[in-house]
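The next block holds one structure in the form of structure tokens; read it before the comments.
And now, chain A:
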Amino acid sequence: MHIRPREKPFGFEKPKSPQGEIEIIEDRCKGCGFCVEYCPNDVLKISDKYNSKGYHPPEVVNEEKCCYCGFCQLICPDFAIFIVEKESEKSKKAETVESKK
Partner candidate 1 sequence: MEASKTLTIEKEQRHPMDELLRMDRIPHIWCPGCGIGAAVSAFAAALEKLEFDLDKVCVVSGIGCTGRVAGYIKLDSFHTTHGRAIPFATGIKLGNPDLKVVVFSGDGDLVSIGGNHFIHAARRNIDMVVICVNNFIYAMTGGQVAPTTPIPAYTTTSPFGNFEPPSNIPRLAEAAGAVYVARWTALHLRRLTESIVEAFQRPGFSVVEVISPCSMYYSRINKLGEGIDMLRFYHDNAIIRHGEPTENLDIDYQKQIIIGRFVDRERPTFMDSYRKWLSGAESISKEKVDEKN
Partner candidate 2 sequence: MKENQKGVLEGKYKLSGNQACAEGAISAGCRFLGYHPITPSFEIVERYAQRCGDVDGVLIQMEDEISVLAAVLGASWTGRKAITVTSGPGLSLMLEHVGLGVMLETPCVIVDVQRGGPSEGLPNSPGSGDVMQARWGSHGDYELIALSPNSPQDMFDLTIEAFNFSEKYRTPVLIMADEAVGHMTDEVVISPPELVERKYYRGPKEKYLPYKWDKDLIPPMVDIGQGYKFHVTGLTHDERGYPVMDEYCQEWNVHRLIDKIRLYSDEIVRIEEEETEDADVVVVSYGISSQDAQNAVKRAREDGIKAGSLRLVTIWPFPEKQVTELARKVKTLIVAEMNYGQIFYEVERCSRGSANTVLISRQPSQVHHHEDILEAIKKV
Partner candidate 3 sequence: MKANPEDVFTGVYYIDGDVACAYGAIAAGCKFLAGYPITPSTEAAEAFVRRAPEVGALFIQMEDELGSIAAVLGAAWAGKKAMTITSGPGFSLMMENIGLGAALEIPFVIINIQRGGPSTGVPTRTGQADIMQSRWGSHGDYEVIALSPDSPQESFEFMIKAFNLAERYRCPVMLMSDECVGHMTEKVVIPPASEIEIEPRRFYKGPKEDYIPYKRESDLVSPIVKAGDGYNLYIIGLTHDERGYPISDEEALKKDLDKISTNRYLVDKIRKNRDDIIEVVEDQIDGAEVVVVSYGITSRVALKAIEQARSDGIKVGSLRLITVWPFPEKRIEEIAARVKGFVVPEINYGQVAFEVDRCSHGEANVILVPHGGASVHDPKDILGAIHRVASEKKRYENVIEYTTGLEMSVFGKRLAEIARK
């Protein structure tokens, strides 16, 4: 019988939580509200300002809650919001240490 090695719930590697930044191209937004409604962590809110087309683009209100799942990017029908993924700070530090070595 094949014995499987004991695995941690998410595999051997420690799960990385993605880090990033939310970018909103305000002038493309048509104010449909899809991203705000379906953000799992309520990171976004419709803002009070107007863009050049007269719509209210969304704004980031709870950035710390963002899990960078990218659903806002996927659901935006106007290609106006996206996530720029970044390496988490810890891993960055580790990298720099390695490179110094």
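On the choice of candidates, all candidates are chains of the complex that A comes from, given by their letters.
Going forward, a contact is a pair of C-beta atoms (placed from the backbone, for glycine too) under 8 Å apart; a residue touches a chain by one contact, two chains touch by 3 or more; residues count from 1.
All values reported here derive from a predicted model rather than from experimental measurement.
Asker: Sort out for me which candidate, 1, 2 or 3, comes into contact with chain A in this complex.
Answerer: 1
Asker: Residue numbers of chain A touching candidate 1 in their complex, please.
Answerer: Touch list, chain A to candidate 1: 23, 25, 27-28, 30-34, 37-38, 53, 55, 71, 73-80, 82.
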